[in-house]
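Everything below concerns the one structure shown next.
Excluded from the complex is one protein chain; the other protein chains are retained at their positions.
So, chain A:
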Amino acid sequence: MDAKKVDRIAKRVIQTMVLMIVVLLVLILGYILVTGLSQTKLDFIFKISKAAQAGGGIRDQLFNSLYLLVLALLISVPLSLGAGIYLAEYAPDNWFTRMLKTLIEILSSLPSIVVGLFAYLVLVIKFQIGFSIIAGAMALTFFNLPLLTSNIENAFRNLPDSQREAGLALGLSQWKMIKGILLPRIVPSIITAVILSSGRIFGEAAALIYTSGQSAPILNYANWNPFSPDSPLNIMRPAETLAVHIWKLNSEGLTPDADAISAAASAVLIIVVLLFNISAHYFGEKLEQKLTAKR
């Protein structure tokens, strides 16, 4: 067979495979959105879930997911900012730094179930916190910390050295230079990184089933006392999230309309992740416009 024929065939084969994948992706997205949004009324978002009968909602699970996300970010953003600054600006090139980087890579590649089990072992069992939001938030922090740290480190590294030199030449201390000159410039990249990691946190379930637990006590949204067990703000209560709820519905099979609720909850999850993605892109583009003066 001559080379030109092979060339044509190869191109055709590749195009067919791409088409197959695109069709597959469209089907997946379409299936979730169509079945998810058609089988239930939209008000299921505001209804409480029911274990053994049809017609349940996802109100508390959705709140739990959001609350866990906020708590996990509250813990992990300052920590990864500190570690990122150290790695990019202060860390000398020695064995300690190399070990630190290797360990961050290892931590980021650990399966989330392993991280979840570690949090279960240490927080839930050893420290006897029990299944609670705070244990879940810590597990999510363990899982989010390495990626967010390397994102922030890279953001610092991408800044031109002239910025640092200008700051130091003005007589600023290194800390002042980092805080006053570098940090403001990478705020947009940090926001993008945080939004993208929010998407991952929001959909995470394996690290949560044995930390924040698989039960969702019915919440009383009028009760703002953080120490009361039915208060939404209480961080010591168990909290089943949306992703865990989908898993539980399908692996226990007690709920008669499990399929419909799972489909609808999946649609909600996908829409939220989509929103996170779009806003991350929006911020990313804004940043590019600002830095390159492109309109």
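By definition in this document, contacts are C-beta pairs under 8 Å (C-beta built on N, C-alpha and C of every residue); 3 or more make two chains touch, one makes a residue touch a chain; residues count from 1.
Going forward, contacts and distances are computed from a predicted model.
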Request  = Determine which name in "Hydrogenase accessory protein HypB", "Phosphate transport system permease protein", "tRNA N6-adenosine threonylcarbamoyltransferase" or "ATP-binding cassette domain-containing protein" the UniProt entry assigns to the undisplayed chain of the complex.
outcome  = "Phosphate transport system permease protein"
Message = One chain isn't shown here. Among A:M99, A:A169, A:V187 or A:L254, which residue touches it?
response = A:M99
Query = Which one, A:L37, A:L66, A:A91 or A:I181, makes contact with the chain that was left out?
reply = A:A91
Touching residues on chain A - with respect to the absent chain = 3-4, 6-7, 10-11, 13-15, 17-18, 20-21, 24-25, 28, 31-32, 79, 82-83, 85-87, 89-91, 99-100, 103-107, 109-115, 117-118, 120-122, 125, 142, 145-146, 149, 172-176, 178-179, 196, 199-200, 202-206, 209-210, 214, 243-244, 246-247, 250-251, 259, 262-263, 266, 269-270, 273-274, 276-277, 281
